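After this line comes chain A, so read on.
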Amino acid sequence: MMLTILTALPVVGAIFLLAIGDRSKPLTRAVALAFAFASLLLVLILWHGFDSSLGTMQFEQRLAWVPALNIEYHVGIDGLGLLMLLLSAIVVPIGMAASWKIEERVPLYFALMLLLQACLFGTFTALNFVHWFSFWELSLIPAFFLIKLWGGPKRTPAATQFLVYTMVGGVAMLLSFLAIYLVTGKFDFIDLAQLAQSGHLMSNVVASLSMHRFMPSNIAMILFAGAFLGLAVKVPLFPFHTWLPDAYSEAPTGTTILLTGAMSKMGVYGFLRILLPIFGPQVQAVLTPLLWLTVATIVFSAYAALAQKDLKRIFAYSSINHLGYCMLGIFAVAKYTGGDISLLTQKFAAMDGVLLQMFNHGLTAATIFWFIAMLENRSGGQRGINDFCGLRAVAPVFAGLMGIALFSSLGLPGLNGFVGEFLIFKGAFPLVTWATSISVIGLLVTAIVILGIIQRVFSGPLHERWSGFPDLTLAEQLSLAPAIALMFVLGLYPQLVIGVFNSTVIQFVQHLNF
Partner candidate 1 sequence: MTSYSHLLQLAMPEVIVVITAIFALTADLVLLRTSSLRTRLSAAVSLATIGCVAAILSIAHSTDSVNLFDGMLVANPLTHLVQIALLVLTIFVLLLAVDSEFTENVGEFVLLILLATVGMMFLVASQNLLTSFISLELLSLPLYILTGFDKRNARSSEASLKYFLFGGMSAAFLLFGFSLLYGFANSTNFVEIATAIHGPSLNPLVILAIVMTVIGLGFKVAAVPFHFWAPDVYQAAPVPVAAFIASGSKVASFFVFFQIFSIAFGGSAGSAAWMHLIHGWVPVVAGVAALSMLLGNTVAITQTSLRRLLAYSAIAHAGYMLIAAVAHTPDALAALLYYVITYSLGTIGAFGIIGVVEKATGSDKIADLSGLSKRSPILSACLFVFVLSLAGIPPLAGFFGKFYLFVAALAATPGSSGLLWLVAFAIAMSAVSLFYYLRILKRVYADSPEGNSTPVQASPLTRAAIVVLAALVILFGCAPNLLLQPILNAIHALAA
Partner candidate 2 sequence: MLAWTIYISFLGALLQLLLPKGNNTLARALALVTALAGLAIAATAFLTHRTGELITVTNYAWIPSLGINFHLAADGISLCLILLTGIVALTGVLFSWNIDRRTNEFFAFYLLLIGCVYGVFLSYDLFLLFVFYEIVIIPKYFLITLWGSTRKDYGAMKLALYSFIGSAMVLVGLIAAYVVAGGKSMALNDLANYAFSVHFQMWEFPLVFVGFAILAGLWPFHTWAPTGHVAAPTAASMLLAGVVMKLGAYGCLRVAMTLFPHGLDPWGFSLLGLSSWRDVFALLAVIGIVYGALVAMVQKDFKFVIGYSSVSHMGFILLGLMTLNQIGISGAIIQMFSHGILAGLLFAVVGRMVYDRTHTRELVLLGPMNLNKAIPFAALTFVVAGMAGMGLPGFSGFVAELMILIGSWRAFPIFAIFVGTGIVIGVVYVWRAMQKAFFAEPGDASTQEPLPPITIPERLGAIILICTSVAIGLYPQMLLKIITPALNSPLFDGVRKGGW
């Protein structure tokens, strides 16, 4: 029940906002934020009631929806789900805060944000494909409109590209799952995972489908390709990433926070919840090409970030880069089947790293984009890396706090960004040594990028243009404080978060049986 309420709450908020309309902008913003905090509160209550020692689904709820087609309303969360809910609940208020300066059609903007949040909650709690896919596709709508109506000059092609890519991927995934349903009669993730575990899933599929005249023999691969495509577009993986830089940079920054903080995680979540458990053998079969793609993603995006001049585009590519590490971890886990205890330990480490990286990157990227929003607002819309110079002199607090966030993104030990990447590399190195080695390049180049930003924006001689650059106000400092504090806390005491999902990871990896 709780999960349904959680998903419904932002929807109620959105309708409420649309109903009260344009009466008073501050009121609208306050109400929106209130709803976001209410969701956060609910998630914290869920966390409190969550038993971290169990690795199974909790807070489950099942309702028959279309019994004839075996479509149910089945929700539940395990450690992974709860982590994602936490992330979404944290990222949305940050996104709203960054959108405080939006002046046009404020109720609609915040209503769309709340709807997006509802879709995120829905996706992360759904356990039946149709229900999951519904939220997956529905999330595109508010995102599209957020970009289209409040975005930058090139917003229309950016929004359209975003939509088309994701939708095409979605359709591919839908077709694959329909095929699976037609053979097994199931849409439920848990059931399908169990079926796959027993080794019967794909053999059944191949057996029944190959009886039709035109079915190719490697039908299992084709179904995998469909599902993979849908998820790869979302993460994104090279070469399906081309929609992302435009979308991130043209979107209003508050929306970019949501996109990078939470929506991109939907892709990785999909890999974990759907692709690995159900299509395990197929992943293993094409693992080497997948690793090449991952490596390309990591390295290419890092270099691309280096070449950018627009801060948002830099961090767009940086997001691709950071999520590439997640994919590295996932594919590393998929490399070997079963295994003795040392192998398992590495797998646990890698997987822990993946989840942690998802959370940390979400938090860090959100905060960085928040800072970029503040830069934009203060400078009248500029956000080029060469536009600013020597800001440390006039806005030391700003430079300091943003510096912390930047270093976290770089992966400085002591801040949250480090732990995730460390665990991934630790776990992946013995498993997929060559890929991990090449990926280190990504780490290095990212470091160069971040340091370059710090140098060019904050250090150096102060340009008179920025002599009036206001520092952070008290209100801003107070609102940023939790995020920054969290970065330190998670950097020094990651167990706080790892404890949420550790059991889940262990059970998950153990059940991966290819």
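Definition applied: a contact is a pair of C-beta atoms (placed from the backbone, for glycine too) under 8 Å apart; a residue touches a chain by one contact, two chains touch by 3 or more; residues count from 1.
Here is how the candidates were picked: all candidates are chains of the complex that A comes from, given by their letters.
Here the structure is a predicted model, which means the values were calculated and not measured.
J.: Consider chain A on its own, then decide which of 1 or 2 touches it in this complex.
T.: 2
J.: Which positions of chain A touch candidate 2 when the two form their complex?
T.: 64-69, 130-131, 133-134, 137-138, 141, 145, 148-149, 156, 160, 163, 167-168, 171, 175, 178, 181-182, 212, 214
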